[in-house]
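Here the complex is missing a single protein chain, while all its other protein chains stay put.
Right after this comes subunit A.
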Amino acid sequence: MKSERVAAIVGVAESDLGETPGKTVLQLQAQAAKAALEDAGLTKDDVDAVFTAGNWAWSPPMMLAEYLGIRPRFTDGTNIGGSSFEAHVGHAVAGLRAGLFDVALVTYGSTQRSDRSRRRPPASPQLTAQFELPYGLPTPVGAYALAAMRHMHQYGTTSEQLAEIAVATRKWAMLNEKAMMREPITIEDVLRSRWIAEPLHLLDCCLVTDGGGAVVIASARKAPLAAKRPVWVLGHGETHTHNTIVNMPDLTVTGARESGRRAFEMAGVTHDELDVVEIYDSFTITVLLTLEALGFCKPGEGGAFVSGQRTAPGGDFPMNTNGGGLSYCHPGMYGIFLLIEAVRQLRGECGPRQVPGARLALVHGTGGVLSSTATVILGRD
């Protein structure tokens, strides 16, 4: 850990999760924001920067800040999908380094699951989407299926290997009382669940839930005033390589190769120093591709890497310790929950699922259709 101390995460919280009928995205974010500020021992009036991502308003940051009664001096509404919040952390570090604000509030909220009863109008095939939408690829799962099929062709990766990830993640969820899916599953269960888009089965896919989260990031000056031990942002990196899946340069290599490399370099840490990793698991294949692109194993070796329940509780590679998007919650853009779990692990607050003595964590978000990636490395003193 050689990097300088510029910014620390000092507060984290979820809102109600799962199914929240009648709640709005603003209510969920207000609930999470209040709890995260209480966790930090700070107040709303300490917040001078607002970060959020969503498509529920013309300007989500303006609507949210108004609702919460905050007049920020810095705003970032960057939306690059599920990795937005890891990107927000990086942007917050830049703003803090420049001395533009002291306390950033990052929020997310979604009522995706409850909204399902209302029919969404189909997306309009305009601009570059007109070359894809007419073919009926279900989004996002179809795009991830295309990547999985290519990886299987190129490297011999199997459905059993992908299922290892779903099974191990479910074991973590069984240790998390907030997780939606807590019944044990087997590799056979995954393989026998119905096809969604070959080669992905139902149990290769994340949940569809409601939920919100909030993260409070403070300057090095303000962090010591917080109620709990600061969790320092040691490194970060981000990129996006394409928008639609056809334009992904190589279906087996994600932008994690770039965002991860930059995060590791900035943090001055190596892979084997990490105690816990939280990797966006929209689908099992997302995790496998990310592990390879981050350099935990070589290209094509992801299947072998996750075999033998290596990422499960008790395995030598603790990953997605809250039960992940696959089994805990997944309200559309899941990235903020990766940060929340990593911070709790580094504080030692995770009870039965605590990774003993965790000091260094890697958080990696993926957004769109493997389009954007953002990596954050966190550590405690």
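The definition used in the following text is that contacts are C-beta pairs under 8 Å (C-beta built on N, C-alpha and C of every residue); 3 or more make two chains touch, one makes a residue touch a chain; residues count from 1.
Following the convention adopted for this analysis, contacts and distances are computed from a predicted model.
Peer 1: Just by its UniProt name, which of "Zn-ribbon domain-containing OB-fold protein", "Alpha/beta hydrolase", "3-oxoadipate CoA-transferase subunit A" or "proton-translocating NAD(P)(+) transhydrogenase" is the chain not shown in this complex?
Peer 2: Going by its UniProt entry, the chain not pictured is "Zn-ribbon domain-containing OB-fold protein".
Peer 1: From the listed residues A:V167, A:M180, A:A218 or A:I245, report the one that touches the chain absent from this view.
Peer 2: Of the candidates A:V167, A:M180, A:A218 or A:I245, A:I245 is in touch with the missing chain.
Peer 1: Tell me which of A:V6, A:V50 or A:L137 is the one touching the absent chain.
Peer 2: Selected residue, touching the omitted chain: A:L137.
Peer 1: Which subunit A residues would touch the chain omitted from the figure, given the whole complex?
Peer 2: Residues 122-128, 130-138, 141-142, 145-147, 149-150, 153, 194-200, 244-247, 251 of subunit A touch the chain absent from view.
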